Each structure stands twice: as C-alpha cells, then as structure tokens.
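Removed from the display is one protein chain of the complex; every other protein chain stays in position.
A, B and C are the chain letters, set down in written order, and residue numbers restart from 1 in every chain.
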Amino acid sequence: MSVSTWALDVPSRDKLIKAAIEAKEFAYAKYSKFRVGAALLSTDGQIIKGANIENASYGGTICAERTAIVKAVSEGTKSFVALAVVTDVASALSPCGMCRQVIREFCAQNMPILLVPSDYSERIAKGQSDGILETSIAELLPHSFGPEHLELPREGAQSS
Amino acid sequence: MSVSTWALDVPSRDKLIKAAIEAKEFAYAKYSKFRVGAALLSTDGQIIKGANIENASYGGTICAERTAIVKAVSEGTKSFVALAVVTDVASALSPCGMCRQVIREFCAQNMPILLVPSDYSERIAKGQSDGILETSIAELLPHSFGPEHLELPREGAQSS
Amino acid sequence: MSVSTWALDVPSRDKLIKAAIEAKEFAYAKYSKFRVGAALLSTDGQIIKGANIENASYGGTICAERTAIVKAVSEGTKSFVALAVVTDVASALSPCGMCRQVIREFCAQNMPILLVPSDYSERIAKGQSDGILETSIAELLPHSFGPEHLELPREGAQSS
Partner (left out) sequence: MSVSTWALDVPSRDKLIKAAIEAKEFAYAKYSKFRVGAALLSTDGQIIKGANIENASYGGTICAERTAIVKAVSEGTKSFVALAVVTDVASALSPCGMCRQVIREFCAQNMPILLVPSDYSERIAKGQSDGILETSIAELLPHSFGPEHLELPREGAQSS
C-alpha cells in the first residue's frame, strides 16, 4: 500500500465527520452532560467510532478519542489516516491531554485531527465555512513524551 | 425478555471463554509484557472483546475489561450477561480496582465474572477441572461507590 | 519497632478522623461538588491528609485517598497504620476501585480503613454510635491483583 492511499480524500473526510457526529449519540455523559463523539479512519478503510464513557468515580472516565483508539487496537487495527472529534458546542474543541498522549502512542505526528463544531451540518447547509480546526499530534502535543524515551540510557539507581 | 433468558448457558459460556482467549492476541502490552484478554456477552447475544492497551505514560493504560466495556457502551450496548477475563498466567487472576469500578457502572451486582487460567484449554483436554474462578462485582467490589451515592444529600459548602 | 505499636489506639483514631474531616476543606470538587477528605497515619506517627482534586477532563481527577498516598510515598513514607475517609454524606461511603488498587500497592491487607459519616462529630456529641464502618483492603478488594502477579510465569508470546 502506498503512502498516497493514506491521504484523506474529500468523501472519506465527510464520512469520518458524520461518523463522529453519530458516535456522539452513544456518549454516556451522565455526570458532565458533555457529550463527545470521535471517529478514526484506519489505513484499511475502516471507520471506528468512540464516545465518552463516564464513571461515578470521575477518574474512571474514558473519553471518546481513547474509546475509539482502544476499540481499534483491540481488534488489531493500529494504522490510522485521520481522527475526527465533535462535542455539543458550536466551536472546535480539542482533546484532553490524556487523549493526546494515547493518540501519540498509535498515530503519526502529522495525522490529520479534525476538530468539528456541533453546528457543522448547519454551516455546510448555509454555505458557510465548516468551522473545523484541522490539527495534528505534532501540534497538540509538542515535545511529547513517547515510547522511545523509555528506552533512553538512564543514570542512577533503580527505584522501588 | 425475561430474566431467565440472561442466564449463562454452557455453549455461551464456552464461546465467551474462547473469545476472551482470542481477544488476548490483540493486547498491546509493550511495557508490562503482561497480556490480558476480556470478553463481554450482552443480553442481545453479542460478544464484545477487549485487550489491554498500554501507554508509555503508564497512567494512560486501559485494561482489557475497560476496553471491552467502552467498546460495547459506545455502540449502544449497555446490558450484559457475563464477562470472561484471561491472562498468560496459569491461574485465575482478577480485574484491577479501576476495572471493577467501571464494571460496577454498567453491570449487575451478580453478573457472572469468569476468571480464566491461561491453561484452560489444556485443562479441559486433560479432563481436569477448568480452573475458572467464577465471581461477581458484589464479591469483587463490596461496599462499592456508585452513581447513586453522588445523588445523596450533602452537608457543607460547595467546593471549588 | 514492634508490631504492637502499629495498633490504632483511641487518641490516634480520633486524631486521624479529625484530620480527614479537616482535609475535606481543601477538596477541589469543582465538577462533582462532592468533597472527600482522607487521612493516613504512618507507622512513624505522621498524619498525611488528602482531598479530591478534580479535573475538567474528568479522567484526570485524583481522589482524596490517592492524594494522601502519593503525598506520603513521595516524601519517603511507605508504611501505614490506618486510613480514614469522609465525605459530605451522612453515611459511611467507600473508596472507588481505583483508590482501592492504589491502597493495595502500599498498605497491609488488614490495615484499618475507617469510613466516616459526615455527621460523625454530631453523633459523638449526642452520645450516638459514631456511624463509622471499619474495613480493610482484604475486605474491599478481595482476590486483588497486585505486584506479585506481574512476576508469575507467563505462557505465550510477548506482545507489542
């Protein structure tokens, strides 16, 4: 498969955005009432949806982006073309730091991350700009800590 | 649908255990080298698989049991019959506390949780006991904190 | 130091409960409005307080019990006599699963864990029962997963 097949063409982009919007319907946002949907496009053409799944302990909450990633990886899919994220807010909101770190583990630094406003469809219908902020992990998590840093030579005693 | 249809019959139990063993193959256990597989049976007969998906930050790790649950819930499946969990260790190991808390959010107190040893298939082939520890959230997370506690009347000032 | 010095005498128990109640005042419970205080007694007689510190991402929330433990351990204190936990609810509420798992890492299975109702002081003043549920990790996290399980022999291929 050539790298060029990984580019995000317009129909795939549209489909991915719609999938993120649909994914939001299954959010379990019992505590925050703040629903988030995400959709990942894999290099083999699958779309994997995620939604935020909250927990009474708060700390046990898993966001939409991480849900999508663990779904994909646990089915053997580890190579991705793009991610779209949408909330109920009419502006482009960004993944939390925890999700950025998990995206960092599996996605290329320059993989497109589309932050979609909730009123995307109305904007399109009205012929306005789509309001999407297109970004990447390179941009969202600069100087990131990653798997390779755990393998660097270390000074000092081993701790317990 | 009557409650009796939710009982875990022998063929479903076998299928669920096999699914957990298969699920383990997709573990991303880069740091611990400790693979875990999980499988959830929903009341509408689906089997949802999970595996542990680790992270360079360690704290960003999501276990097999939570992966299975967020997969299911984010697809609209919130009603479950049983959960099976297996590792590469030849004895029945139990979910971590974080997973117990997430199971608590979505599963009945007495839902069967099957802790499967890695050598389950050999045990069966040899006509030995299956080595499974069958338990439940009632047993694994007694006096549990749950959604209903967040709604109890509270004294004192609201904090920020 | 003999083991008998680790027993929780009545003045220490009172002091520990009061410390948990005081600790609650510093909860940062901006999202749940559910304040929790915790206090740990170390074997060298220190009392270490914790409160829940929530986060806009929800998943980044750290509970009172875990706050107390990481405070202690990061100051070199790893040996504990007892833990007390209190909320704003007038009944004994229990740590979440995540906290139970972190307590499991550092505390003895039978270390007393005191779950204190918010109206403890009024109860005492009125000569009523103190309403405390005294428990332990052995009870709260049975069949627990712990450090020793990561060292058991494992079958199968190493995963990445």
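Some observations on this one:
One rule holds in what follows: a contact is a pair of C-beta atoms (placed from the backbone, for glycine too) under 8 Å apart; a residue touches a chain by one contact, two chains touch by 3 or more.
Everything quoted here is computed from the prediction, not taken from an experiment.
The chain we do not see here touches A, B, C in the full complex. Although one chain is not drawn, its touching partners on chain C can still be listed: residues 23, 25-28, 30-31, 49-51, 53, 55-57, 60, 62, 64, 66-71, 73-76, 78, 98, 101-102, 104-105, 145-147, 149-150.
Contact residues of chain A toward the unshown chain are 24, 27-30, 32-35, 87-91, 93-102, 104, 115, 118-119, 133, 135, 139-145, 149-150, 152-156, 158-160.
Listed by residue number, the positions of chain B touching the unshown chain are 31-32, 54, 56-63, 96-98.
Going forward, only the chains that are shown with their structure count from here on.
Centroids built from CA atoms put chain B at 25 Å from chain A. Residue positions of chain B touching 2 or more other chains, listed in rising order: 27-28, 30, 98, 101-102, 104, 145, 149-150.
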